[in-house]
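This is the structure, below, for whatever I ask next.
Of the protein chains in this complex, all but one are displayed in their positions.
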Amino acid sequence: MLLELDNVSAGYGGGPDIVDELSLEVEEGRTYCMIGPNGAGKSTVLKLIGGILAPRSGSIGFHGHEVGGLRPDQLLQRGICLVPQDPSLFTKMSVRKNLMMGAYLESDRSVARDRLDEIFSMFPILADKERQPAGTLSGGQQQILLLARALMIRPAFMMIDEPSLGLAPQAADQVFEIIAELKSLGITLLLVEQSVERGLAVSDWAFVLDLGQKRFEGPSDQILADPRIRELYMGKAPTVE
Amino acid sequence: MVDTHQDPLLATQPPAQPSSNGRRSRVVCSIGLTGLLLLLPLSRPIVGGLYNYVMQVATIALMWVALATSWNLIGGYAGYISLGNNVFFGIGGYLAGALLVYQGWSPFVTALLAGLVGFLVGLMVGLITLRTRGPAFIIATIALLLMAALIFDNWELVGGANGLSLPLPQFPRDWARAPFYLAMLIAAAGSVVLSWKVAHSKLGLGLRALAQDEVKAEVLGIDTKRYKIIAFALSGIFPAVVGAIWGYSLTYLRPSIFFTIGIAAQMVLMAIIGGRATVAGPAVGAILLVTLNEASVSQFGSSELNIVVTGGILIVVLLFFPLGIVGSLRQRGKLPAFLDWD
Partner (left out) sequence: MNIPQTLILGLVLGGVYALMASGVTLLFGVMRIVNLAHGVFMLLAAYGAFFLFTEWGFDPFLSLIVTMPSMFIFGMVIHRFLFPRLEGSDRYSEMTVLLTFGLALVLEGLLGFFFTGIFRSTSPAYATESILLGDLFIPKGQLYGAVASVVLLLALGALLGYTKIGHAIQATSQNRTAAQTVGVNVSRVSTFAFGVGMALAGAAGSLMSYLFTFFPGQHWQWIAILLSLIVLGGMGSIRGAIVGALLLAVLAGFVSNAFGATWSPMTFYLALFVILLIRPEGLFGEKEAV
């Protein structure tokens, strides 16, 4: 087991618990998707694992070691990478510089440069815009840059918060193609995705969250097909996205 | 379940009113306090030789209550730190003083005009400086203060750096202090009532929300610009009023009386120690600091050690007691009802 949350509770500032004694397990190499209504705490779970928020109680284990409360840079060194919701790019820096920042923890700069070449060949659209400020890219391109930047450090475990948020369907398609590619690279993925169909289509296993707790979990195709869950969390009829 | 962390209004809801017992004790205490304050000028038989001193300290304390409570409107409720609110203080003092010297009008009357001018100046300055969200405001208030100091230092009409001498008030010797004391009392009461009214109004709720998270407040439809500007304009009224009275009581005006950073610092410190964003807090802070000042026999002004202590206390309070006296007591549930006016 790669990652385990055990009865974790957390909230912001002095406020109430957003995540309420949540437990879940993530196995290496699989792709997971978290769905649920707004305010269910999905983003909060990612922030918890990613070190942006510390748990109030419970434990978070990675490869068996306790990682709850560690800083993001410490987690990154262990291989846990969070791709937060936008805006998360360095908008004034060029695409190239953004990517190189992705390799910040790589002490061997030549390795970083090699990775950069790899990334450019994987994502020709980024190679095209190498010198442009990241802020000038379109929404879809920015999201691709975001994912590419995370790849620069070859994380073992990547969490992506709302990858297709605010994107036109075509751009969203592109982003999910990349997510599929990430899967094929063997990276363990945990997605939070508003577009339930897409999220469940690309993942192996799904968690359904509501009010800070895990209500259901199971293989993605089962969850997708389950009429109860559909009604509660996805609106009455299946829609084509 | 409502995500209160995302709803600034709910997250910052002022706590419930005190119980009926509490309310009764509040009323009793308020009446008692008011009575005491009103009767103080008659206390000569009790305090004997200390009468003038007691009256003077009480007058100063009330003045600072007005200054700190007014500062709290913008610095506490709205969370916009102003380091130049004493500009209103000085404008009031100079306006009333000049009108006294050149027109013979009593500052006790022109103090009201001063209050209005203070409001208008606050409005104008606010319109320029409160259009952005960030720290530009704080910077502007410092600049405002220094500008005022520079202007008044060089303005021949009001004596420049040498200042302006005011005619002595014609009160019978025994009762010389009483009118100033009563005027300050009225001003202090006025400022506290204003603060209370603001705290319990839509304006107050909006200010609290924007102090917490301005962007979210705007998204919720709160007209943050208007609220900020109104708060700042209101914060200029009573400093101007007490400035008029204070200048008159000193019988001379000099820029260094009004336009120094030390005075701004005192206002801030009093509000923060007492508990910013509360009605009673600044008053508590003002009374406490004036008392301490007297106890350490140092001047109302800035000697070097005075500044060190002011700054030092500010740092300590910020780091360890950010809610101030009233706020910390409330947090622990130990706030006596007569201090609980929020």
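Going in written order, the chains are labelled A and B, and every chain counts its residues from 1.
Here is the rule we use: a residue touches a chain if its C-beta (ideal position, glycine included) is under 8 Å from a C-beta of that chain, and two chains touch if they have at least 3 such contacts.
Note that the structure is a prediction, hence the values are computed from the model and not measured.
Put simply, the missing chain touches A, B once the whole complex is considered. Screening A:81, A:95, A:182 or A:224 for touch with the missing chain picks out A:81. Considering A:10, A:89 or A:167, the position touching the chain not shown turns out to be A:89 (whole complex).
Interface residues of chain A with the unshown chain, by the touch rule above, are 13, 50-52, 71-73, 76-77, 81-84, 87-93, 97, 100-102, 104-105, 149-150, 153.
Contact residues of chain B toward the unshown chain are 79, 81, 83, 128-129, 131-136, 138-140, 142-144, 146-147, 150, 154, 211-212, 215, 218-219, 261, 265, 268, 272, 304-315, 318-319, 322.
The rule is simple: only the chains that are shown with their structure count from here on.
Put simply, the C-alpha centre of chain A and that of chain B have 50 angstrom between them.
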